[in-house]
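The block underneath contains the structure these notes are about, expressed in structure tokens.
Here the complex is missing one protein chain, while the rest keep their positions.
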Amino acid sequence: MNPYYFASIALILIGFYAVLVKRNVIKMLVGLSIMETGVNLLLISVGYVSGKSAPILSEGITPDKAVDPIPQALVLTAIVIGVATTALALSVVINLYEKYKTLNVEEIRRLRG
Amino acid sequence: MSDWVAIFIAALMVISAIFAVEWRDLLAAVVGMAAVSLFASIAFFFLQAPDVAMVEAAIGAALSAAVFILAIKRTERYESEEESTGWWVRW
Amino acid sequence: MVKRILAIVFILIIGLWMAKALDQVPFGEDRMLVGKYYLEHVKEETGAVNAVTAVVVNYRGFDTLGEVTVLFIASTGVAALLWRNRRKRTAKTEGSVVLTTGARLLLPFIMLFGAYIFIHGHLTPGGGFPGGATIATAFLFLYLAFTVYEIDHRIFEPLEGLAGIGYVTVGLIGLAIGGYFLFDWIWQTWGLGKENIGRLLSAGFIPIIYTLIGIKVGTELTGIVDNMVKEPEEGGQ
Partner (left out) sequence: MNQYASLLIALPLFSAFFIPILKRISKNAVMPFLAFVTLIQTGIAALVFKEVYTTGKPIIVLAGGFKPPVGINLYIGHFAALFVLVIAAVSFLMALFSIKAVSIEPKDKYAMLFLLLMLGATGMISTGDIFNLFVFMEITAISAYALTAYNKTGEASEAALKYVVLGGVGSSFFLVGIALIYGSLGTLNMAHIAQLAGLINPTAAKVGLALLIFGLAVEAEQFPLNAWAPDAYQEAPHPVTAMFSAFVVKASLYAIGRILYILSAAEGWSSILRLLIILGTLTVILGEMSALRQTNVKRMFAYSSIAQVGLIAVGLALGTAAGVSASVFHMFNHAIVKALMFLAVGYVAVELGGAEIDKFEGLGKRMPVTAFAITVGAISIIGIPLFNVFWSKIQLILAALSAQYTWVVALILGASLVEATYYIRLIHAIWFKGEGEKVKENTVLVLAMLLLAALIIVVGIYPEPFWDIMQKAGSDIFDVAQYVKNVPLMGVNP
């Protein structure tokens, strides 16, 4: 298996593990960020064509010598969306800490059943 | 040759991700996360995606880490030790 | 411990499953379909040299409009959630001399560099998003260096809105002139700059849109940082 594919799946799984197992809210968000990085790497690797160069068509690079531009455009969007989610989640965390004075999710379970 | 570079970067990414998840000091964990983003941005250069590499370095690594650090400054820095038993995300 | 093992088993199953599917999508093979069309027609249809930029701004312009909106939502949401009656900055120590002078000296250069990145988006790697992020970094430096520094909200918030309105308006002008929302009227109807592909004044409305995006991203990320830095005063709720 290709190292880039391997790395992206590994990053997704490590991030998912953090979300599932860790009890610290910020640690869970770190996990989500790592997952997003893994997904971005996966998308770019899917669009890569071996032996071709970046899709900037200057200096003698003809269309048949460039890699697929679409996944790159998608990842640009995905990165920005990821940061937006992270920033919003962190402001939720700040509010939560002001109310409960803890970051441990086990201690902030008020809503049940 | 380039295979070895790929393996090296992939290994670095996975190792920093594991550290980011396991370190109890949250600041260190955020630095680990930023390291994952930086290595990913290098990987994007090798995968012929310079645009994405720039965005990942500027937004994914730098700003997102800055936002995390500001949030940690307003909350607390260390993760508590105890292991929990229940699943959190449930009804 | 039982839970951790369960989680690991579950995750490994998902991983194997994904790996099995990824085996069917071999690495490094040429599978381009629509991508090939973009590469072959990008210069004549949009005038941009950087195909990624053309895809982002022209062909998939709707995505980018949505992406800008997402960032706008994030900055609005952060401002709404961290809103308090009275807030101020609580940092006690000024940054070191190096940091304060550095921030003052470097600010115009970093901002110029950001502007350079987003104006040249159709020629070189970069564009509105890294450019805007660079500008936000300049303001982040100011926040780190000075304990009392604060951006001027009377300018920043309306500027953010105006940049967004500008983007939608450019799209609506396209609707009025060319009949399609987000139509590249400068390139396709007026044909400006057809003779200098590969130089700055070309590529239709891409530089305009990237400038607006750059301003918007810069102000939004700065706004997020500003909201995260300021803490509520005692008693102010």
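Per-chain numbering from 1; labels A, B and C assigned in written order.
By our rule, contacts are C-beta pairs under 8 Å (C-beta built on N, C-alpha and C of every residue); 3 or more make two chains touch, one makes a residue touch a chain.
Keep in mind it's a predicted model, so treat the numbers as computed, not measured.
Visitor: With the full complex in mind, choose from C:8, C:162, C:192 or C:208 the residue touching the hidden chain.
Guide: Missing-chain contact among the listed residues: C:162.
Visitor: Out of C:47, C:61 or C:218, which touches the unshown chain?
Guide: C:61
Visitor: For chain A, which residues touch the unseen chain?
Guide: Where chain A meets the chain not shown: residues 12, 15-16, 19, 25, 28-29, 32, 35-36, 38-39, 42-43, 46, 70-71, 74, 77-78, 81, 84-85, 88-89, 92-93, 95-96, 99-100, 105, 108-111, 113.
Visitor: Tell me where the left-out chain touches chain C, residue by residue.
Guide: Its contact residues with the unshown chain are 17-18, 20-25, 31-38, 45, 58-63, 65-67, 69-70, 72-74, 76-77, 79-81, 83, 154, 157-158, 160-162, 164-165, 168-169, 171-172, 174-175, 178-184, 188.
In this section, only the chains that are shown with their structure count from here on.
Visitor: Classify the inter-chain contact topology: is it line, ring, star, complete, or other?
Guide: Looks like everything touches everything, fully connected.
Visitor: Between B-C and A-B, which chain pair is linked by more C-beta pairs in contact?
Guide: A-B
Visitor: How big is the gap, in whole Å, between where the Cα atoms of chain A centre and where those of chain B centre?
Guide: Their C-alpha centroids are separated by 9 Å.
Visitor: Which chain A residues reach two or more other chains?
Guide: 2, 4, 10, 17, 20, 45, 47-48, 54-56, 66, 72, 76, 79-80, 83, 87, 90-91, 94
Visitor: Quick check on chain B: which residues sit in contact with 2+ other chains?
Guide: Answer for chain B, listing residues that touch two or more other chains: 49-52, 55, 59, 63, 67, 70-71, 74, 84, 87.
Visitor: Taking the complex as given, what residues does chain C use to touch chain A?
Guide: 3-4, 7-8, 10-12, 14-15, 18-19, 22-23, 25, 27-32, 34-36, 38-40, 42-43, 49-52, 54-56, 60, 63-64, 66-67, 70-71, 73-75, 77-78, 81-82, 123-125, 127, 129, 198, 217, 224, 227-228, 232
Visitor: Give the list of chain B residues in touch with chain C in this complex.
Guide: 49-55, 57-59, 62-63, 66-67, 70-71, 74, 83-85, 87
Visitor: Give the list of chain A residues in touch with chain B in this complex.
Guide: Of all residues in chain A, those touching chain B are 2-4, 6-7, 10-11, 14-15, 17-18, 20, 22-24, 26-27, 29-31, 33-34, 37, 40-41, 44-45, 47-48, 52-56, 66-67, 72, 75-76, 79-80, 82-83, 86-87, 90-91, 93-94, 97, 103-106, 109, 112-113.
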